[in-house]
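Every protein chain but one is kept in place in this view of the complex.
Chains: A and B, in written order; residue numbering restarts at 1 for each.
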Amino acid sequence: MGKKIRFYLLFIIVLITLTILAMAWDQYSWKRVQADQMITFQRMVGGVGMGAISYPIWNFINFDPRIQPVDDSITWPIPGGYSYSPDRTATVSYFEEIPVNQLSLKK
Amino acid sequence: MNKHLNFLLTSIGNILRNKVRSLVLILCLIAVLFPFVTALSISEGIKFQSLISVEEGADIYVTSDYFGSNAPISLDYLEGFRKMDGVTKVYPRIVGRTYFVNRLATIVGILPENIPPSIRLAEGGMFREKGEVIVGKGLAKEFLLQPGVRFSLSINPSQLFRVSGFFDADASIWSANLILMSFEDAAEFFQMKGKATDILIYTRPGYATKLAEKIQEGAGTSSHDRPEPPLRVQDKTLVKRYFQRGFNYKAGVFTALYTVAFALAIPALLIVSGFGQTERKKEIGVIKATGWQTQEVMEMVALENLIVSLTSAPLAVLLAMVWLKWFNGAFIAQFFIAEIGLMAPFPVPSRFLPLPCFLAFLFAVVLTMVGSLYSTWKTATIPPVEAMR
Partner (left out) sequence: METIIRTEKVDKIYYQGRPEEVRALNQIELEISKNRFVLIRGPSGSGKTTLLNVISTIDRPTNGRIFLYGEDISKYSDVQLSRIRQKTIGLIFQNFNLLPRLPAWENVAFPLLPLGIMERERRKRSAEMLIQLKLEKRLDHAPEQMSGGEQQRVAIARALINDPELVIADEPTSNIDAESIKTLLDILTNLKNKGKTIIVSSHDPVFLDYSETIFLLKDGNLIDTKIIPPTPL
């Protein structure tokens, strides 16, 4: 059993080290490798895209609230606060209109 | 110290001895932690891309406000904005949507002057002539596009485009279904000459908020005699607030949902960890009868749980990493990024930050501890003869 225990302990140490190294590599790749391409793209288009959807189905609100901060989806909201709008539900982002532009509209 | 080391090694021995129980427990924990780690890492990946989009975007976005919604803005405003103090660059942009065959695509029209001198595309080159466009990798892959291929789009099928190049797949998820063309081509395509969807203003550092207020109040627009609708001005501060709220809210929702899921998983894990509990109870009785103290039994069981958690959490993180990086989040990414189907047409962004991974470990520890410490304590505090029965 002693040998097996030592092997398992080693396995856990290797596992944790591997996880930490993989995370460190991931951080490095995001900051140093992938970021360049993203920066170039965003500079080129003037900043497009913010939410967890890759095309503006239904409306632009979850794609990029800068382009359309108003949710004019006809199915939003429905009773219970749920929406069938796919960019509203099972994604990791959710943009709500921020009521800040209520400055004095003098025009 | 030796005593604690003994307990640690014995707890590992116990895990190895009760192979089936340990394996079921570890697999259950991985099954619970894997979607959690996946969701948060995808969220972090998109968040990172989103932050670049915010940081590298314009300082101020100006559109018209038609009945409370964003609306096209006249190009007449450009000159007025350019003359404002603190403004470094002003250019119009068109962002719209149309269908590429049956797939919705984002059209972005920009002035060629805005394109940085050294850009790197996955294939082909930057558009130079009228009708040339750069296409996202998602569209290119789906419709087998090659540089030089000509196509037309709905809304205005009479206008022909020619693929000059493709965006790099890693550019961001929003480049996948995007078609970039010159501002003129976009205006012609949408038949909105003299209009832009928004005007992008770049300012010197520290000027953005003041300028946004000025524009909102009407500065730079006073030369217009004809009545215009009010302007909608979004500065970087507002956009950053969108960014923060948009992600924090959902990350919070996910964490809350998973906390509930974990809470519900505790009884399930109690049952799973009760796998062989009668044998366990007897073991505790025996070791107590041979002179172990309750706290020593608890320490050994806690160490067992810690080892199980230290096995499960890194395995869940590594599995999520392998699944997202090598298999591009097949089947699972669709639950976190809308409308991508079983196999995402672009590299699913995933970023493994220490905090969510640590949180996963913490959840595993809490789950296993709650699942076993109380029952162990209960068993260890009754007379050993009862536990051995």
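Here is the rule we go by: contacts are C-beta pairs under 8 Å (C-beta built on N, C-alpha and C of every residue); 3 or more make two chains touch, one makes a residue touch a chain.
Because the structure is a prediction, the values reported are computed rather than measured.
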| request: Using the touch definition up top, pick the residue from B:A171, B:I287, B:A316 or B:A333 that touches the left-out chain. | output: B:I287
| message | Tell me which of B:T88, B:Q244 or B:T381 is the one touching the absent chain. | response | B:T381
| Missing-chain contacts mapped onto subunit B | 1-3, 5-7, 9-10, 13, 17, 279, 282-283, 285-296, 381, 383-386, 388
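Methods note: only the chains that are shown with their structure count from here on.
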| query | So what's the Cα centroid distance for subunit A and subunit B, whole Å? | reply | 3
| Residues on subunit A engaged by subunit B in the complex (per definition of touch) | 1, 4-5, 8-9, 12, 15-16, 18-19, 22-23, 26-27, 30, 34-35, 37-57, 60, 62-70, 72, 86-87, 89-96, 98, 100-101, 103-107
| Can you list the residues on subunit B that touch subunit A in the complex? | 9, 12-13, 15-17, 39, 42-43, 45-46, 48-50, 52-58, 61, 65, 68-70, 91, 93, 95, 97, 103-106, 108, 110, 114-116, 119-120, 138, 167-168, 170-178, 180, 197-198, 200, 213, 216-218, 221, 228-234, 238-239, 241-243, 245-247, 249-251, 253-254, 307, 310-311, 314-315, 317-318, 321, 334-340, 345-346, 350-354, 357
